[in-house]
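Let me give you the structure first, and then I'll get to my questions.
Apart from one protein chain that is not included, each protein chain of the complex appears where it belongs.
Up next is subunit A:
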Amino acid sequence: MDKIVCTCGNVNPAGTELCESCGRPLNDETKEKKIVDMRYEGSARRSQTYNKTIIDKVWNFFSSVKVGMWIIVAILVAAAIGTILPQVFYVPATNETDIAAYYERIYGTFGTLYYQLGLSDLYSSWWFQGLVGMLGISLVIASLDRVIPLYKSLKKQKTKRHISFLKRQRVYGIGKADVSEESLLKAEEKLKELKYNVKREGNAILAERGRFSRWGPYVNHLGLIIFLFGVMLRALPGFYVDETMWLREGETLYVPETHGYFLESKEFIYETYSKEESKEVYGEAIDRVGTIAKNYQTDVALYKGPEGAVAGHTEDLTFEKEASIQVNKPIKFDNFSVFQMDFRLDELATMTFQLQDKQTQQSFGEFTIDLADPQPIYELNDGYKVEVMDYYADFTGFEEGVPQSQSPLPNNPAFLIKMYSPEFPKGETSFVMIKETVEPLGENQHKIAFQSVETRDVSGLTVRKDLTLPLLALGGLIFMIGVAQGAYWNHRRIWIQLLEDGQTVIAAHTNKNWLSVKRDLDKVTDVAHLPKYLDQQDIDSLEEKVDKVEGV
């Protein structure tokens, strides 16, 4: 396409609407407008100029603000739909069948439909992520399409603008006021006082301030792009860790994914507010609500294992530090953070039994089973011993004579035990449960008598590494700078020209906040006695003025 040569001699790129240098409208459409569109200074944007190849068409599609807005609206609506029912990750079920059953049980037919349409895991669906991806592309292309020509145009603008440009500004005034060189100087001085950057060229003044605010939108879009890029990085291995671990009091466990760190739980602390110990003003709330949690805390010791340490091998650990992990206060080490997320109180830790004679209840010795690590044989005195043949941590009953355990958690421990005694060197078999004993192979002479239990608390911890955070923080920071730049500053320009026919023209433009630029202009016209101006868009005031003239 051809370049456009303006009457003033400036060569503009194809598609330019207002001459970059003098501001003359360059096509018929622009000439017909009463107020000229100043958004991109009438510069030639690629998307408005070329539309031939596929690349042009893709570029034009994504550079359109309209398309961008539709993408945002689609994301917005989808996001809202995703909040109607809880998403899968907030549902207390882990496998597909249970999840489906949960939605059906709690939310009925609607729940089933919601689940089957994939709305229960909407935010990780391909189409939602696709929309976010499209938004990212739109951000890049729409910004590039505008920022480059805008930059060139603002750089090239001449101090002296053509009258056809000035009269198409929203704030515009012309008159035969008695304006001399002196009043131009006064205007210049006043504008400088108002912190404008003033240029003079013959009888023309261009006063400008806050141009950098025009870059605000592009800076904040850059921030968003960096942010989205950071989010994408999480998918790469090594950048992101999200693990959970259940740590029992007294236990030392390998911290998953950390390459050699171990955590030992010294104690789990759960506190609630009591009326006696808390501030008096809390009394009413405690009375109404009942129990209010005050603190969840795991006191831990952090160890580092030798090179190549793996889970289960807790020898040769070097102590690193002690810490109290609380909600809002994770322990941090080597890019990892471990958070207090959950807990279970009073899980069974050990059970103590006696081997007794059923009739006389005479004891032949006591033994303690560590439920996390049951031993196969417990030796007692005088030739008595107990063999644990099988252990069912979470016993639920017999199925066709076979004992069942539904989980490895010691919620309801049961043992298949053989009792050896001098009388029965081959052993007697007994199935020991809490509060009950079954003798599967006939009547026994001895029995296992339950003595006591010890319990301990379990901490649910989340292990997190997120190397994308600095990038996300950078994106967020740049976004905020850009938004503030665009929102709290504005680009104001005031043109004052003495025309050859003796008339004086004033015009002003701002990208936002018209009240301020008008106030500036009022101050300048007061000192310099310039002609009155009109806001050509303020219909109310125009009408009011007409009313006054007509004497209403």
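Please note the rule applied: a residue touches a chain if its C-beta (ideal position, glycine included) is under 8 Å from a C-beta of that chain, and two chains touch if they have at least 3 such contacts; residues count from 1.
Definition applied: contacts and distances are computed from a predicted model.
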item	value
Missing subunit (named according to UniProt) among the choices "NADAR family protein", "Ring-1,2-phenylacetyl-CoA epoxidase subunit PaaC", "Cytochrome c-type biogenesis protein CcsB" or "ABC-type lipoprotein export system ATPase subunit"	"Cytochrome c-type biogenesis protein CcsB"
Touch criterion as defined above, residue of A:58, A:93, A:285 or A:345 at the omitted chain	A:285
Touching residues on subunit A - with respect to the absent chain	39, 65-66, 68-69, 72-73, 75-76, 79-80, 82-84, 86-87, 89-90, 106-108, 123, 217, 242, 273, 278-279, 281-282, 284-286, 288-289, 292-296, 326-330, 337, 339, 341, 462, 464, 466, 469, 472, 476, 479-480, 483-484, 487-488, 512-515, 535, 537-541
